[in-house]
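Only a single protein chain was left out; the remaining protein chains are all shown in position.
Read from first to last, the chains carry the letters A and B; within each, the first residue is number 1.
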Amino acid sequence: MGKGKVKLVEGGLRHDGRRLDELRPITISVGVLKNANGSALVEYGRTKVLAAVYGPREPQMKHILLPNRAVIRCRYHMASFSTYERKSPTLSRREIELSKVIREALEPVIISELYPRTSIDVFIEVINADGGTRTASVTAASLALAEAGIPMKGLVAGVAVGKIDGYLALDIDEVEDMYGEADMPVAIAPSLRQITLLQLNGVLTPGEFTQALELARKGVEVIHEMQKEALKKKYLDVKVEE
Amino acid sequence: MSVTPSAEFLIPKLKSDVIISMLGRGVRPNGRKVDEVRPITVIKNYIPNADSSVLVKLGNTQVLTGIKLEVGSPFPDTPSEGNLMVNAEFVPTASPVFEPGPPDENAIELSRVVDRGIREARAVDLSKLVIIPGKKVWNIWVDIYVLDHDGNLTDASSIGALAALMLTKLPEVEVRDTGEIVVDRNNRKEQPLLNRSVVTVTIGKIGNYVLVDPDLEEESLLDSKFSVAVTDDGLIAGLQKSGMGYLAEDELPLLVNMALNKGKEILSIVKALLKDS
Partner (left out) sequence: MIRISKLRELTNMDAVPGIALCVIEEFLPGNWVYEDQGVVRAAVVGKVRPDLRSRAISIRPSVKTPQLPSKGDVVYGLVSILYEELAIIKLFAGESGRRYSNSFTGLLHITQVQEGYVRNFYDVLAVGDVVKARVLNNTTPYSITIKEQKLGVVMAYCTVCGSPMKKHRSDTLKCLKCGGIEKRKLSVNYAIIKVW
C-alpha cells in the first residue's frame, strides 16, 4: 500500500469532498429486468451493480440438489468494461472468492427449507466498479430476492469501512481502497442484528476495529432504510386497497 | 460442435396456428405492424469507467455496450492498422435459459455478425488508429452485454455498438523519446472515431409471413431469421441467415428492400437519440 503518495484526507474531508462518516450518493431501483423473477440495480456513487434472481427452479445439474432445502447458486461477475483497464470476461480467482462470500452473506437470511430439491440462483453483474462492489452486490441481491418473493428472515445491506491516512472512513471508493491502509467490507441484516459478511484487508487495532464496525453499522442502517423505501415505493404504495 | 436446439418447443406448437392466422390478417400478437420496430431508447455514457458506453433498450430487450480503448501492438500482417474486437456475453441475468460460462454459439455468432457489419462497412477507419507505425496502435474493445432478453438481440447489440462507437473519441497521446506512450483520457480528439454508420436489421420468417424486429415470443416460432447490415448510404454491408428454416429465392429482394428501408429508419432514430439528451 502506497502511503502518503496520495493525500486522502485534508481538513477532515476526503478527496471527493465527503466527511469521514458520509456515504456516497446511493440509488436503488427494484424490478429492472423483465425475465428475472427478481432484480435490482444499486449504485454507490460510481459503483453500479445489477443483481438478478431466478428460481426456485430445477437446475440442469440435479446432483447439487439437497433433500431438505433449496441450494443457493451465486455468481459475482465483473463486466469487461467495468474496470479502468479492460478485464477479461472469464471468472478470476477474486470473482470466485467473492461469489462464495456473497452467497454466504445471503444464506443466513434465505428461508431455504421451504423449497427442497430446487435451486435459487443469484446472478450479479458489476457494471461499473469504483470500490465497494461486493457490498453493493449484497445490497442488490437481497432486494432481488425480495422481489422474487423468496421468503427471507430479513434484508441484508452492505458497506465497506476503510482506514485512510490514519482515519476510519465509511463507504470507501476505489482510490481510497488502493491508497488506504485497510478495507473492511461488512454486510448486516439490521432487523436481526446479524453480521453476514465480514472481511478485512489491511491492519487495524482492536479499538479501531470496534469503531469501524460501529461506523459500518450506522451506514448499513441508512442503506437498509433506503432498501425498505425502494420496495415500498414499488410494491406497496401503488394502489390503495379496500 | 453445434447441435439442433432442443429447448422449449411446446408452447409455440400450441400457439403457432393462432399466430399464423393473425399474421394472415397483417397483425402480430403484440399488436405491432409486420414492419414495425419496437421503441428504441438510448442512455448515453452509462458506464463511467468505459471510454464510451450506451444502454440500449429495444422494447424490453436491454443491451449494455461498453468500449474500452487500449494501446497495443498491431497484428504482424496489418502493421499500419489498429484492431477492433467485438465480444458479446449473454449473462445469466438476461434469461432463464442463459447459463454462466464462456460465450456459446449464439453469443459468438451475434458478436461476429455485429463485427462484420462494422468492419466491412469501414465504419471505423482502422488506419487512423496507428500511434507508432508497426509498433503501437489503438485496440478498440467493443463489449456487448445482454442484460434482459426479449428477442432480437442482434439488432439491439448492433444499435448498441453503433451508438457507442458514435460517442467514442480517441484520447490524446504523447510519444516520449524513450518510446513510452502517455495517454491523456481527459483530452480527446475532436474528430469522432466513426466515419460511417451501419446497423443490422433482422427480419423473421414464419411460414410465408415476414416480420421485422421479432420479440422473444415470435422468435420461438420463427422458421428462420435474416439479418442485413445496412449503411447510412444505403449499401448492404453484411448478411446472415440463421434459424432452422430457409429463405425462398423469390422473396429475397423483398426482404433486402424491407431491411434497407428499416435500416435507414433505425439509423435516423439512433442519430436523433444521440443528438438530444
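Criterion: contacts are C-beta pairs under 8 Å (C-beta built on N, C-alpha and C of every residue); 3 or more make two chains touch, one makes a residue touch a chain.
Source: prediction; values computed, not measured.
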>> Using the touch definition from the top, which of A:I96, A:I111 or A:V203 touches the missing chain?
In response: A:I111
> Considering the whole complex, which of A:G55, A:G180 or A:G219 touches the chain not shown?
Replying inline: A:G55
>> Among B:P48, B:G72 or B:P96, which one touches the chain that has been omitted from the display?
In response: B:P96
>> Just checking the interface: what residues of chain A touch the absent partner chain?
In response: 37-38, 54-58, 109, 111, 115-118, 146-155, 189-192, 227-228, 231-232, 235-236, 241-242
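The rule is short, and it goes like this: only the chains that are shown with their structure count from here on.
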> Approximately how many whole Å separate the CA-defined centres of chain A and chain B?
Replying inline: 32
> Which positions of chain A touch chain B when the two form their complex?
Replying inline: 33-36, 39, 46, 48, 50-52, 54, 57, 60, 75, 77, 79-86, 89-90, 121, 123, 125, 127-130
> Can you list the chain B residues touching chain A in their complex?
Replying inline: 46-50, 53, 60, 62, 64, 66-68, 70, 87, 89, 91-96, 99-100, 102, 141, 143, 145, 147-150
